[in-house]
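What follows is one structure encoded as structure tokens, with my remarks underneath.
Just one protein chain is left out here, and the rest sit where they should.
Note that the chains take the letters A and B in the order they are written out, and that residue 1 is the start of every chain.
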Amino acid sequence: MLLLQVIVGGLLLGAIYALFSSGLTLIWGMMNFINFAHGEFVMLGMYAALLAAIWLGGGPAVFGFASLLALFVLGVVIYFSLIRHVVRGPMLAQILSTFGLALLLRYTAFWLFSANVVSMPETVLSGNLNVGGILVSVPQLIAGVIAAALTVAMHLLLTRTTIGSKLLAVAEDRNAAMLMGIRPDRMQALAWGLSAGSAGIAGALMAMSYPWSPSVGETFGLTAFVVVTFGGFGSVPGAMYAGLIIGLIQALSAYYLGPIYKDVVVYALFVALLWLRPQGLMGKA
Amino acid sequence: MKEATAPKIAWGWVALAAIFLAYPLVFQSAFFRDIGVLLLLAAISASAWNIVGGYAGQVSVGHGMFFGVGAYVPLMAFTHLGWPPLLGVPIAIVVVLILSVIVGMPTFRLQGHYFSMATLAVAELIRLLVGTWDFAGAAIGLSGPAIPRGWWDLTFTSELPYYYIFLGVLATLLLVTWQVQRSRFGYYMRAVKAGERAARSLGVPVRRTKLYALMLSAAFTSVAGSLYSIKTGFVDPESGFGILVSVQMLIIAALGGAGTLIGPLIGAIILIPLQTATNTWFGGGGSGLTYILYGGIIVLLARFEPGGLVELWNTYAPRRWRSGSHAP
Partner (left out) sequence: MLLEAKNVAKHFGEFRAVAAANLTVAEGDVIGLIGPNGAGKSTFFNCLAGDTEPTAGTILFDGQDVTTASTEAHARLGIGRTFQVPATFEDMSILENVMVGAFMRHPKRADAQAHAEKIIEMTGLKDQAHLRARSLGTPGRKRLEIARVLATGPRLMLLDEALAGLTPGELQQAIALVRRIHESGVTLVIVEHIMEVIMTLTARVLVFNQGRVIASGKPQDVVKDPVVIEAYLGHGHGKRARKRGPAA
């Protein structure tokens, strides 16, 4: 039974991984750009949720939306002030840009919030549910389900809406998209907003159940890399499956090997992936 | 015109060497000598990173993994076998060469991002593992010889011998880099950075070039790590493998000028005193502020001048002071 509980917990966390990783893979697929600060977006989402909970009161709907909005705006601002200028430059500039951004965001957070571990104030959503003998924490369950739904919503947004097809058009062929009257700059800014926003709300969802400090961004960032590599370049469905699997693997590793190893196994899996199947689940070779 | 500037460049290096040789004799206090030693170490690490990150354009953000191995292995040899740490240095080099192959072989046939991501992941992986490995001192770390058994333990009370040893290593590294840069391998590295597809069409063995660049860079980074742990007599997972180790190498090389010979040294000359200053002035909060500053500098470099100060100089300095497209 305990094992089943671990599995369920892992999958629920994995759904949150899927949500923020789908934002990373969107950018990668669209602009061939890897955001080294993506984990920091999640971390900032967690703090945004905390601040919203303290200043505005209210439940997950309020702080979830606050994180989504705050990070969406941040993503767009970062696109226009930084990303747009480096995306067609040398690799060094591209990688340094978001790597430097990660440091900036992380240590500014350390400075603003200190290195203390914090968690969300108690809300209506607490306690555990007993589902057929398995104990599931209510916030974890709600967070996981919402995360899964949002990830699916992201996928639908990209594939079934007009705006989604415009985004994909820019990803496919920037020049052709321009000739069709689509403005690539705006679409890419939107993509950054969506990417950061998805990270932000994922952070808010995670904050409901887990304590954190500014250093969590580093781990989330790496986790996102593994998930998107496993899922396949640019594939949101891939990120969905991969997120769940990685969440599961992590939970099982912690259970069988000890908590330190939960990340070690995931990173080792990453290296193995690069050797054996770098295109991931849904990518092309 | 390039031929005319070559002697000027040579004299510039001679002057620089003279300054570095005289420095600890002029500034005799422990404080200044300590900064000097730190500066040299930073220049060595950054120059080592520069080989694969600057010349070959493969941006490693986890080079701390090589530094850490170089720092740990000599102290492991001392702690468990009683050897002088110096004997551990070549062993560490062998280990990092293997590590280079593990990280580089799969990623160098893919887009550049994979390599960068992999360096970050593997550095973190090793840091976590070492932190649980009792043989490596777990979270506490390892120490070197407290009392020297002979000169070969390299435990000096004064900074002076360390300074000159480090200076010697830096000079060797720069000499090797200079020779490599002029050779076919060096041209191939730069071609890979400048345009892989075109390089391939000219017969450049792209994957192999990247791998050799990584291996050479890793070996020297390992030496830098060894120098660090031998001098400080201590290492732990954070000081060996922490992300800030990787960041420092990278920012120093990039600020000065990635892909140039003198860039990393310039970066060290600017950043190490700066870092010492911010750490001292702001006390405990200082180190946090230092890294906010580092993050900001890296972003500005990326946004405005990825070629660093050397590139800035070449763009704006009067014609006759420029160094040409690259040193001969």
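In this text, a contact is a pair of C-beta atoms (placed from the backbone, for glycine too) under 8 Å apart; a residue touches a chain by one contact, two chains touch by 3 or more.
Please read all numbers here as calculations on a predicted model, not as lab measurements.
Among the displayed chains, contact with the absent chain in the complete complex occurs for B. Considering B:Leu81, B:Val94, B:Ala139 or B:Ala194, the position touching the chain not shown turns out to be B:Ala194 (whole complex). The omitted chain makes contact with just one of the residues B:Val122, B:Val204 or B:Ile272: B:Val204. Where chain B meets the chain that is not shown, the touching residues are 1-2, 182-184, 187-188, 190-191, 194-195, 197-206, 307, 324-326.
The definition used in the following text is that only the chains that are shown with their structure count from here on.
Mean C-alpha positions place chain A and chain B at a centre distance of 32 Å. Within the complex formed with chain A, the residues of chain B that make contact are 53, 57, 59, 61, 102-103, 105-107, 110-114, 116-118, 120-122, 124-125, 128-129, 131-132, 193, 243, 247, 250, 254, 258, 285, 288-289, 291-292, 294-303, 306.
By the touch criterion given at the top, residues 28, 32, 34, 36, 82, 85-86, 89-97, 99-108, 110-111, 218, 222, 225-226, 229, 260, 263-264, 267-268, 270-271, 274-275, 278 of chain A touch chain B in their complex.
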